[in-house]
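What follows is a single structure, written as structure tokens, with notes after it.
With one protein chain removed, the remaining protein chains of the complex are shown where they sit.
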Amino acid sequence: MKEFLEGSLAVGEIIRLCKPGVISAYPITPQTHIVEELATMVCEGKLNSQFVNVESEHSAASVVLGAVATGVRVYTATSSQGLLYMAEVLFNIAGMRLPVVMTCANRAISAPINIWNDQQDSVSMRDTGWVQLFAEDIQEAADFHLIAYKLAEDKSVMLPVMVCMDGFILTHGIETVDMPSQEQVDKFLPAYKPLYKLDTENPISMGLLADPDYYMETRYALQETHKDVLNLIPKITADFAKVFGRAYNGLVEEYYTKDAERVIVAMGSVCGTIKEVVDELRAKGKKVGLLKITSYRPFPAQAIYEALKNTPKVAVMDRAVSLGSFAPLYSEIKAVFCSKKKKPQVISSFVVGLGGRDITKDSIKEVFRLLTAKELAGEFIDLKPELLKESYE
Amino acid sequence: MSNHFLSPGHTACAGCGQSLAARLVIDASGPNTIVVNNTGCLEVFSTKYPETAWEVPWIHSLFENAAAVASGVESALRYLGKKDGINVIAQGGDGSTADIGLQALSGMLERGHDILYVCYDNEAYMNTGVQRSGLTPFNTNTSTSPVTNSSSGNIRPKKPMPEIANAHGIAYVATASAGFAQDIQRKVKKAMSIKGPKYMQIHVPCPLGWRYGPELTFEVAKLAVDTGLYPLIEYENGKLTGVRQIQPKPVEEYLKAQGRFKHLLNNPEEIKKIQAIADANIEKYNLRVVKPEGN
Partner (left out) sequence: MYGPLTSKPGTSKNNKTGSWRIATRPKYLQKNCIGCKMCLLVCPEGCISGNEKNTFICDYSYCKGCGICAMICPKKDIVMVKEESTEKDK
């Protein structure tokens, strides 16, 4: 049923339909509306769940770790500093192969403190072993949570999944969203049946010490499972389409890439703005396109290769930086084409929209304008040069 | 061999007070228990893959989050409608309890989860090589509070963890000691009969870190209690309801048994300060036996 909904409320409603038995979260802007919504549902009896109000994000992640290890579906949400504070638990959850689903309301990292959107937080967590799916709009944000549970709890996967939605832009934005019924969700997502759990009838130990004889294989297994996830995501999105009628590729989305001479690669809500610019430029006869990365982890290298191998010029837009090196998405896109015969002549890097700086249609046109034969290895767009002249003295 | 819920074959040092106490705790709690363990000696020596010494469901996540993970376990059991039949124990050493895990523990106590938290207090970070913790006693020689010409060891007294736990308004707080085995088990059983968060802190001598012969674990633990340096107390709903009374022995008897206090033995001024700590405990908790026993 189509509803006009704030992103956070849409996600909250989807989570209710997924019936998590334990929810734990710690408030951080801009994640708050999601968990406030869920807390209200629990208090009103609309959702049968234990809502654990914790004293930190570290404990929020730890609570859902303990609960999912006891065999119950769980949910948490956070953002920015909260995600960083969870970091060691995130590695731990993935290493223990526990299917936690979390929303990350993407937000900039301090200092300076800034509550607005970029993607530095979840991008910084790329090596944790979590699957990361980036949503473009509120419909995707809602749908990806359903896909996330289905994927995480698949017996061949057993990995945590983070659904990334741009803070404020998607969490507080309002759009028309097609919300599923409980019957549809139940059909798509059966009850969680754990492979292993804390159970007095079968008292296993979990979270053991692995010495050099055993550790490396656990990490290898995680890496191999991520490869399997690349094959599984299209199957799950196909199932999803059958039940809900919306088709996602789930790894990447190609928008006018086939014959494009210039393509922008990006993740998240900015893709909506890029599509508008592509439409405008296409109307003027310019061969431009967009490659949207949906699955940042696992990284869909083959799909990216297929999409861009014949594209002459590629611009990678990062809403994050890897300070002291190349922008994170850029370096991985470059890596895809390293030692390949077919590849773009130019792959340029653009850092955009940090700390909530608006990425306007003009910003995107500027990126297309700068995407020339000269390769750029980290161009900051929409900088204010006058501020850079200010000195501390 | 008797049946225990912490099995032999673990790799604790010979004479380890923590392994002794942990077995007493889990045996008292019984098979319907889920244990959540912080990182530390106990975790390392009992669960090196592919083996585990635990006969009950057991989980370890990180150094500081057992109280939070246990909160999740308890919440999941509550959701499943299974909480009534199952005890949940969160446990860790003094460092993971009083220092890095204090926030998670405070959250667990404040939220009212039905969990027994057990702190095995061996008074330093033993697993990493005897560095001082918030529960290291005054004037203790550790690897990060070393004795030098200008220092006689750890400069601060123990953090008052039982009082901190008690300040959360929880139903049961107790201290115990590896030197009083039956008392540990009685207190665990009592804790398990009470709904809500419970805190127990057990003094567990460490032959390696405290530098005494492994056969003396029990004796050293008893001396800590008998000098008044480790009072055995119980709080129920904030009120002091149980105290093990003693005929106080001078603190030297406790100190001289251990290498970590060896530097004090020719230093009566510093010993006086430690005696003052014991005296304050004796006064505060009214530890002194009123009518001395006939022996």
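Per-chain residue numbering starts at 1, and chain names A and B are given in the order in which the chains are listed.
The rule is short, and it goes like this: a residue touches a chain if its C-beta (ideal position, glycine included) is under 8 Å from a C-beta of that chain, and two chains touch if they have at least 3 such contacts.
It should be emphasised that the depicted structure is a prediction, and the values quoted were computed from it without experimental measurement.
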Selected residue (touches chain absent from view) among B:Leu80, B:Ala171, B:Ile194 or B:Leu216: B:Leu216
Residue of B:Glu51, B:Glu236, B:Glu252 or B:Asp279 touching the missing chain in the full complex: B:Glu51
Contact residue for the chain not shown (choose from B:Arg23, B:Lys83 or B:Lys198): B:Arg23
Option touching the unshown chain, where A:Met179, A:Ile204 or A:Val346 are the choices: A:Ile204
Those residues of chain B which, in the complete complex, touch the missing chain: 1-2, 4, 6-17, 19-20, 23-24, 46-47, 49-56, 178, 181-182, 207, 213-219
Residues from chain A at the interface with the omitted partner, ascending: 95-97, 155-156, 158, 195-196, 203-208, 210, 214, 217-218, 220-222, 225
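One rule holds for everything that comes next: only the chains that are shown with their structure count from here on.
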CA centroid of chain A to CA centroid of chain B, Å: 43
Partner chain B, residues of chain A touching it in the complex: 21-22, 24, 48-50, 52-56, 58-59, 62-72, 74, 88-89, 92, 96, 198-200, 202-211, 214
Residue ranges of chain B touching chain A (in the complex, touch as defined): 31-34, 36-37, 43-44, 47-50, 52, 54-62, 64-65, 67-80, 86, 103-104, 106-107, 110-111
